[in-house]
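Missing here: one protein chain of the complex. Every other protein chain is in place.
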Amino acid sequence: MRKHIGLQVAQVLFAVLTYFIIYLPILIIFLISIHGSRFTFESFDFTTRWYTGIVQDRDLMQAIMVTLQIALISTFVSTIFGTVFAIGIHSMTKAMRLKMMMLNNVPVVNPDIVTGIMLFIIFRFVRLSFGFPTMLLAHIFFSIPFVILSVLPKLKSLDPNLFDAALDLGATRLKAVFLVIVPSIKVGMLAGALIAFTMSIDDFIISYFMKSGDFHNVSTLIYARLRRRAISPEVFAYNSLIVLVTVAVMITFNILNRKDKRKVVLK
Amino acid sequence: MKKVSIFALFILLGLSLMACSSDKETLYVLNWGEYMDSDLVRDFEREFNARVVYETVGSNEEMELKIKQRITDYDIVIPSEYMIDKLQQEGLLHPIDRDLLPNLAQIEFFEDARVIYEGYTIEDYMIPYFFGTIGIMYNTSDPAVKAAIETDSLCTLFDPETTFNIGMYDSPRDAVAAALLCLGYSVNSEDETELQEAEDLLRNASFTRFGEDDLKGDVALGNLDMALVYSGDYFEMIFVYEEDGAPINFDYYAPEHTNIWVDGFVIPTTAQNIPLAHAFINFFLDVDHAVQNADWVGYTPVIVEVFNIMVEDYEYDYEHYYPQPEGTTREPFRYLGEAHANRLNEILNRAKLN
Partner (left out) sequence: MRSLRSLTTPYLVWMVILILIPGLFILLATLSTFHIFNEYTFRFTTTHLRFLSDEIFIEALQNSLKYAGITTVICFLIGYPVAHFFAKMQSRSKTLFVALLIVPIWSNMIVRIIAWENMFKPVSILNLFGLSFDLIGTDIAIVLAMVSMYLPFMIFPIYSVLLKMDESLIEASRDLGANRFQTFFRITFPLSLGGVISGVIMTLLPAMTAFALPKRIGGDGMLLLGVVIEEQIFRGSFNIASTVSFIVMLMMLTAFALIIRVDKEGETLL
């Protein structure tokens, strides 16, 4: 294929610009998290005190626990239910499927603030106690549609006769789902779970409508702390740690992946 | 691997359920940010074997809404005098039973704080907490800032041609009060021409930005040259800077005539645990506790004995620590009905449009 050098260079430049603009705030956060003073920026003063401070910050530790609990449980629940619903939706007639997918995509497109208000209204109306239960339900709610969206294409590439064949051979429906369908949609489920986890960790707006009392996840805690004397850099330290760990994990996976592929080739 | 992760999930679930269930008595407290020493709250929990759920907000109006929403039924709320007046008029407050507050006998409140509520109906519904003024916090790096404030007082904030970076409090009542004070009117003015003048003043002013409790931090850093703040905001900043050993380049200016406010403990009618709520108030009326709290919070305590200890033993001999020095005049807010409150909201909203 003929390569157009100018175009290639322009594309690389745009990619670099993209990384720069989305990573700049991450870099700034990292810098603040290793700078010793909150109030003077004349000369750099390296410190790790904000990192050691994370464990001493009781409220922050609690908020981190809440964030992780909610993210893990909502990812787990929404991946299972999302997959089950996706299997159901896949087995519908086309017209019904389209209607169902329209409903499914409402929370995906709906701006978070409106979703937040909607859930707030209904939870308040049935008098659920605000805090952990409502936040968990809300996160499950906005995660399921994403799981369905990532599982459904995998189901489409599945041979529909396999399932019926399994039934004919005497498998129960549950067994047939587990033995025939689940193995071939694993990648979609994993992708869905990853998206659900990311959405849950990142969410601020919907969680903001679900909190009550001293119950906070990391996002709502930080937002509440903006009102204070000076925001304490422990949250920035925690945030930098998360980013460092994720990047490290991703690069490791990438390297391992390559090695695996090489092995396959060698065989 | 799968089994391990499922097991881990169940443990997490169990942990979170455990956190929710506890047979201790629970007290729900709604307060301003950084307005109570959390160590004292923990001491209270230990002493009374209770759990305190402590929530913070940034304005009186938000407190009102939280009480009315009833997502949480608060036992203790600490609003300002005009909001206490409003809540009381709407029948949302439970009267305070002074017999349940034995520590009251050991202490005396400042006359200047008492005149704000004594003789009014709210007297039976509140116990004062801290009091203070509104004024200007300014950065001292540029001497021109101080000079301007000393000649024009609160009017410095509203100069349309200003070259300074000015922060305005995003609170309708306080922002309009500053404008009314600059014009020489009462902070409780209901006169529509006076309010219109205040609106014009706010609208034509050239504020760098509106903010809440975050204004003080920006004045201290130098991102703003000056901002309208509560007196206690300034003391809070001093303590944080002293703690970090950072140079202090800011000061506070209290006009000769300005607004004075007092915040107080109230018990909403929705409270589920009235005896414990009284115990909580009583706990903070104890002189030792109140001294520790005043040292942490930084605002001016209403209790004479506590104030004296702060000044003598803790060296709180700052110029503006006492909100109403000799020779100055002060005017508290009064609640003047929903229509007036809405008008104040409208003034600030329109000011923000420009």
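Note that the chains take the letters A and B in the order they are written out, and that residue 1 is the start of every chain.
One rule holds for everything that comes next: a contact is a pair of C-beta atoms (placed from the backbone, for glycine too) under 8 Å apart; a residue touches a chain by one contact, two chains touch by 3 or more.
Nothing here was measured: the structure is a model prediction, and the numbers come from that model.
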Among the chains presented, those that the missing one touches: A, B
Option from B:Pro79, B:Gly132 or B:Gly211 whose C-beta touches the chain left out: B:Gly211
Contact set of chain B toward the excluded chain (per top definition): 61-62, 64-65, 68-70, 165, 170, 207-212, 218, 221-223, 345, 349-350, 352-353
Contact set of chain A toward the excluded chain (per top definition): 4, 7, 10-12, 14-15, 17-19, 21-26, 28-29, 31-32, 35, 41-44, 81, 84-85, 87-92, 97-98, 100-114, 117-119, 121-122, 124-125, 141, 144, 146, 149-150, 152-153, 160, 163-164, 167, 173, 177, 195, 198, 201-202, 204-205, 218-219, 222-223, 226, 231, 235-236, 239-240, 242-243, 246-247, 250-251, 254, 258, 261
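Keep in mind that, in the parts below, only the chains that are shown with their structure count from here on.
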List of chain A residues in touch with chain B within their complex: 37-40, 68-69, 72-73, 76, 124, 130, 132, 212-214, 224, 226-230
Touching residues (chain side chain B, partner chain A) in the complex: 8-9, 12-13, 15-16, 19-20, 28, 33-34, 53-56, 58, 69, 71-72, 212-214, 216-217, 220-221, 236-237, 240-241, 244, 246-247
